[in-house]
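I am attaching a structure below and will ask some questions about it afterwards.
Omission of a single protein chain aside, the complex is shown with its protein chains in their original locations.
First chain written, first letter: the chains are A, B and C, and each begins at residue 1.
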Amino acid sequence: MAETTQNGAGQAGSGSAPHTLLGADELILNMGPQHPSTHGVLRVKLKLDGERVAGSECVIGYLHRGVEKIAEHRSYQQFAPYVDRMDYVAAVSNGLGYCEAVEKLMGVEAPPRAKVIRTLLTELQRIASHLLWLATHALDIGALTPLFYCFREREEILKILEKYCGARLTTHAFRIGGLQYDAYDTMEKDVERFCADFLKRIVEYEDLLTGNRIWLGRTKGVGVLSGEDAIAMGVTGPVLRASGVQWDIRKAMPYAAYDQFEFDIPIGKNGDTFDRYVVRMEEMRQSVRICRQAIGKIPAGPILAKVGKVLKPPVGEVYHAIEAPKGELGYYIVSDGTVQPYRVRIRPPSFVNLQAFDKMARGHLVADVVAIIGTLDIVLGEVDR
Amino acid sequence: MFPPREEFLRVLPILIFCGGGTLLMLLQPFLRSRTAFSLLALAGSLTAVVSVGCSAAHPGAAFYGLIGSDPASVFFEFLVGAVAFLVILGSASYLERESLAPAEFYALIFFAAAGMCVLASAREMLTAFIGLEMSSISSYILAGYRRESPKAAESALKYFLLGSFATAFFLYGIALLYGSTGTTVIAQMTPLAPGLLPKLGLALLLIGLSFKVAAAPFQLWTPDVYEGAPTPVTALFSAGPKAATFALLLRIFVEMPLAAGEWTRIFWILAVITMFAGNLGALLQTNVKRILAYSSIAHAGYILVAFAASNEIGVAAVLFYLLAYAAAKLGAFSVVAHLGGAGEKRIELDDFAGLAQRQPIAAAAFSLFLLSLLGIPVTAGFFGKFYIFKAALASHLIGLAVLLGVNSVIAAYYYLRLIIVMYMREPKEETAALPFPGAVTTVLALCALATVYFGLFPNHIIAFASNPRLFGH
Amino acid sequence: MTPQLIVFFVLAALAVLGAVTLIAARHPIHSALALIVVMVALAGLYLLQGAEFVAAVQIIVYGGAIMVLFVFVIMLLNAGEEERTSLSRIARVAGIPLALALSGFLAAAVLRSSHAAAQAPVTAASTRGLSMLLFREFVFPFELTSFLILVAILGALVLAQREN
Partner (left out) sequence: MTDIINILRQHSFLVIALVKCGLLLFILLTVLAYLSLFERKVLAHIQSRWGPYRVGPHGLLQPLADGLKFLFKEDPMPAGVDRFVFLLAPFLSLALALTSLAVIPFGPQPLRFSILGTQYETSLGIVDLNIGLLVLFAITALGVYGVALAGWASNSKYPLLGGLRSSAQMMSYELALTMSVVGVILMAGSFNLREIVTAQEGRMFFGLLPRWNVIAGPFPQIIGFFCYFVAAIAETNRAPFDLPEAESELVAGFNTEYASFKFAMFFMGEYANMITVSCLATIMFFGGWTSPFPSAWSWTHFIPSALLAVLGVLLLIDGIRYETILGKLVLPGVGTALCALSALLLFFAPVNNYIQGPFWFLLKVFIFIFFYVWMRGTLPRFRYDQLMAIGWKILLPLSIANVLLTSLGILKWGLR
């Protein structure tokens, strides 16, 4: 699993490291790819100085499936299900980004009803994704119970998704140009019930964690990322906002129906793990707010714009980004006028956010590495694509 | 239940050293200035030296007779205190030059001094053992205090390993003595039953202590340890633990009913091989620190001659000799410590060539100390050796006296060689003079003063040391 | 053979066996384990003498705290098996006979002075007696010991601390 290099006591002579009577060298520890807390198949090579991290290197690619390459050999519609498999815990968001990008490329706009339902489902998906993050993050830090609570609530969301489109995880909920399915009959009621419940449940999580001394001790001051660093490394999403940078594409470059809803962008102050926790918790509340507004005003009308059966976008290129639960999810699509995209490049938030890992982990203990991986909220499917 | 006040006064120097060391450690996180620590340590050790007077004013046993104050303990406590004071005075500039942390250094010296004081005044073996350990463990650490230097690491490790071995002997000796006498109080150790057990115990005790005073055949560690340790620490090693250990040895062989008799023969042998081991070893050395290290082995041999004599003059001679020796050795090592320069790189014989031209006063002082170690009249060393001769002759140990003389002649060779190098040989390369800081100069002046003063007027000390109630109760 | 005597011999054999294994074992961990056996056997012997407190402390302090530290350090340094070196000539020629002589001599001495040793006062057996001894008669060395330990801690710090 790991190699050690040990230095005998009082070795004389050569070597640049200062020789002390009881000196010892650094230890290289491979965390992952098979490790319960690397959330999939991330491998982190840790250079340890005692229990302290002196440096780290993330080795990725264990889950590489060539998603971008596959896109070049599929029609635009055929490729849509593939994007669900990137951030597989937030498939709806992935789909939204892709559909909107292709729509933009084709110059089509989804009907208003479709837009609101899309927003509603995407926000539900955001909550689900954040719940999964909270569950695993808390478990990594040693709190068992939030896991089950979070899964309980996530289950409700998945049920709504299932009722909507028949799938729970890789939903393929949207179609290019709008929706395939209209909202089912009791969807508004279901969502409202969920929202009411969830606001109470979120208090439960905070009771368990927010004021807990151990939780505070494990998260405050751990993995600090300053706003400047975050911007410099292109970090986005809650990680960026927790560092005090107010940047949310939903507000900055509204897409779907976000311009119709009121919501706040929570930001943090210190950029530590605790702030990221607080930011995500508040984001879930804001998502509930959006959902509640959305169910009130789903406009009547068609759900699918006029798009042909064979999509042939004009020659050109487009970049469209949305605020996925984990950060900026961007699609850059080049069309050569055929039925297949010439090139699809995806900017996955997890991949970019993972860059900040080394910066955040340096000087912390091994146990913090687990907390930091958790707080980055990465999904390896998306990192490796 | 609580012990009366004077019992505390009797052990005041020990308490001050322990308290001072702890205080230094406590202040370490808060004080940043080196000078502050040096001043504190100086004040502390000075207080300890003064408090010896307090202990002298209240002679008697303390703490259920485990420890106490009598003229001998007062003498040795004073000696140890003075050595600690001078070492601290001389090491401030050294520590700064080698950029070593001052607080822990001084604290360790304090604890070492406390241990030596315990050793000098303990009247019971377990107490003595703890004193011995305190001084030894502090010494091991001090020896390795220059952590970057592999030599220091070697020195500390060697000292530690061999020292713990010796300690084990000592402790085993105590156990056997306790088993055969039923007590650990030195003065009450009479065997319950005749047999070899108590003798074996005493022999083991002697082995342990011989190691500490660097007597042959347990001297092998000395040159390496002395060479690798920071030189002020070497100065402390050569003067302090030796004096304190000899104090305990004296107490054992004067007070312990068991120890009377045939032990003189053992000391005879020990003295002879120690003298030869030290002096012959020194002849081959070119490193000044190692020369001085071998010379301290030889001096342990001279002192053992007085033990072999085992009479009252001998006891007085031991005391006086240790005083003279401490002054000379401290002075000599202080010179070496300073002239060694950064990283102690310049301590070969050649580096001292032409010192007389560069730094005439330093050369003169160094020569004075060397002459005292050699035992030339007008220096304290002369009278030290004189009284040892006298003691040996008084016990009709003619052979031993002759061997002592032979050794002095051998010793003359390397001491004088060093002086000749300083005065007559041209330096190989131009080297700049290293002016002495005030503190080191003070140390040298005090040592020189003591060397000359006791070389002229030995009578006070001799009169004091001839007190029949030296180890009183 | 009273039961006590049987227990004594069992424990003594265990102690000796442990001690021999300690020296003979090639892996430091095995040596440490053997030493623990010795410690526990010694505690049993103390118990046999009626020194309950000493026995318990022997296990808590030596068997527990100190030996755990040993094991800890061995684990931390990842010490491997020792290489076998042939017994040095001095050890073979002088050491072994000397060791045998010493043990024989000690045995003889102890045998001869057994009744004398029995006269030695036994004050430390009970917990109360032991505490009286420690905190009254031997209070001075006892307190000094705390300084001794302080020195050791200081030493560990001085020698192992990193340069800032």
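Annotations
Here, a contact is a pair of C-beta atoms (placed from the backbone, for glycine too) under 8 Å apart; a residue touches a chain by one contact, two chains touch by 3 or more.
Quick caveat: nothing in here was measured; it's all calculated off a predicted structure.
Within the entire complex, contacts from the absent chain reach the displayed chains A, C.
Across C:24, C:65, C:134 or C:153, the single residue that touches the chain missing here is C:65. Of the candidate positions C:15, C:36 or C:109, contact with the hidden chain is made by C:36. Residues of subunit A that touch the chain left out of view are 1-2, 29, 35-37, 51, 138-145, 147-149, 152, 208-209, 212, 214-215, 217-218, 365-368, 370. Contact residues of subunit C toward the unshown chain are 27, 29-30, 33, 36, 40, 43, 52-53, 56-57, 59-60, 63-65, 68-69, 71-72, 74-76, 78, 127.
The rule we apply is simple: only the chains that are shown with their structure count from here on.
A straight line joining the Cα centres of subunit B and subunit C is 32 Å long. Annotation: 60 Å between the Cα-based centres of subunit A and subunit C. Between the CA-based centres of subunit A and subunit B the separation comes to 72 Å, rounded to the whole angstrom. Contact with two or more other chains is made by residues 159 of subunit C. Touching of two or more other chains is recorded for residues 144, 147, 156 of subunit B. Of all residues in subunit B, those touching subunit C in their complex are 1, 11, 18, 21-22, 25, 62-64, 66-67, 101, 104, 107-108, 111, 114-115, 118, 124, 126-127, 130-131, 133-134, 137-138, 140-141, 144-145, 147, 156, 179-180, 182, 192-193, 195-197, 200.
Listed in rising order, the residues of subunit C touching subunit B in the complex are 105-106, 109-110, 112-113, 115-117, 119-121, 136-141, 144-145, 147-148, 150-152, 154-155, 157-159.
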